[in-house]
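First up is the structure itself, then whatever we jot down about it.
A single protein chain has been removed from this complex, and every other one stays in its place.
And then chain A:
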Amino acid sequence: MARRAGGGNDIQWCFSQVKGAVDDDVAEADIISTVEFNHSGELLATGDKGGRVVIFQQEQENKIQSHSRGEYNVYSTFQSHEPEFDYLKSLEIEEKINKIRWLPQKNAAQFLLSTNDKTIKLWKISERDKRPEGYNLKEEDGRYRDPTTVTTLRVPVFRPMDLMVEASPRRIFANAHTYHINSISINSDYETYLSADDLRINLWHLEITDRSFNIVDIKPANMEELTEVITAAEFHPNSCNTFVYSSSKGTIRLCDMRASALCDRHSKLFEEPEDPSNRSFFSEIISSISDVKFSHSGRYMMTRDYLSVKIWDLNMENRPVETYQVHEYLRSKLCSLYENDCIFDKFECCWNGSDSVVMTGSYNNFFRMFDRNTKRDITLEASRENNKPRTVLKPRKVCASGKRKKDEISVDSLDFNKKILHTAWHPKENIIAVATTNNLYIFQDKVN
């Protein structure tokens, strides 16, 4: 299957599917809070503010009618987390799923980690397509038979049944975080994982729930001296001893767990020097990193701050190797974006399977792709207006100022309530999942 290893612009993106309610009245619980493909791309999980997880499965490709790849249909859905109240601290604990991370598949079942602000859970999703029939002491409906009526014996057999997908919580990792969990990341050893909150990062073993090791602690002795918080963390894809964490001040620290038990001293500090004369009230806020993702190769990492996406070479700490402007036109709107709190929106970013293209979301249900090789970028929109299957998406353009050309949209007309914070790219194919507030869009490249 020779798919073109294309850039964001060589590819023609087409609408494939959209999931979720059509009406504009969005219930808070339906707000999508995370999207993640599994390692094969066959499964796509979403989490929402109501603490629910929905998993979609890709249909097996129809070899004859290969004008499109398999569709994603609902495979399983369950309530992962529920709202809680910590009476001791007078703290309300939201059930919102902050992150979902899949484990690589080891057997017939699938496993994922899902987390809210305080508790991480390991879920097992398994299929059942057979059931035992022909018990001697039980009727088919489960009622017990009177043993005195049994005159012959038979051996129960497994008979096929309609596929049932069951989700069960296998581990609950609780009570390890005082602050709000923003990230979970599974180690390449497939035995341990990290969870990060605003001030601390903990290391867990997937089998052990009553203990976790603290590996990073940036809480100052005096909270008045607090100047920065941890915003995201991730394990290196290949080196099981290496992880990074980003901060609200725009820095990324790479830590090596072999160096010491408590990795408060970084091995590398990635920070782009700032021109002090350009500093403004907004500088620190917009430099806060909302997401950090290693490339699949492990050679690079990508960070997302409010206005840009930066690619860093792990071998170079003093500046990123590539910087892409997501929506630079917002720089002249920072005052209003601060007033309506949009300046604190946390956008995520993702790599394509070959690390040649990166993607991130923006406002007005726009999302952007940057081709690292051709240096071309494209802006697309997730909208129900383009929802005929195989309709090629038209590139969008925002007009920063001055004369607005036809088909361009002016900055002042952008809808800042329509934010695309979460996107995901299939690990092998050109299939992307883009979450608007309460809808999930699936786009794929045009197959001829």
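Simple rule for what comes next: a residue touches a chain if its C-beta (ideal position, glycine included) is under 8 Å from a C-beta of that chain, and two chains touch if they have at least 3 such contacts; residues count from 1.
Keep this in mind: contacts and distances are computed from a predicted model.
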Protein name, per the UniProt record, of whichever chain is missing from view ("AP complex subunit beta", "Exostosin-2", "cAMP-regulated phosphoprotein 19" or "Acyl carrier protein"): "cAMP-regulated phosphoprotein 19"
Of A:G50, A:P320 or A:G361, the one touching the omitted chain in the full complex: A:G50
From A:K124, A:H180, A:K397 or A:K418, residue that would touch the chain that is not displayed: A:H180
Contact residue for the chain not shown (choose from A:Q60, A:N107, A:T149 or A:N278): A:N278
Chain not shown: contacting residue from A:E92, A:D129, A:E207 or A:D264: A:E92
Interface with the undisplayed chain - residues on chain A: 19-21, 29-30, 32, 46, 48, 50-52, 54, 74, 77, 79, 82-85, 89-95, 117, 179-180, 198-199, 223-224, 226-229, 248, 277-285, 288, 331-335, 338-339, 344, 438, 440
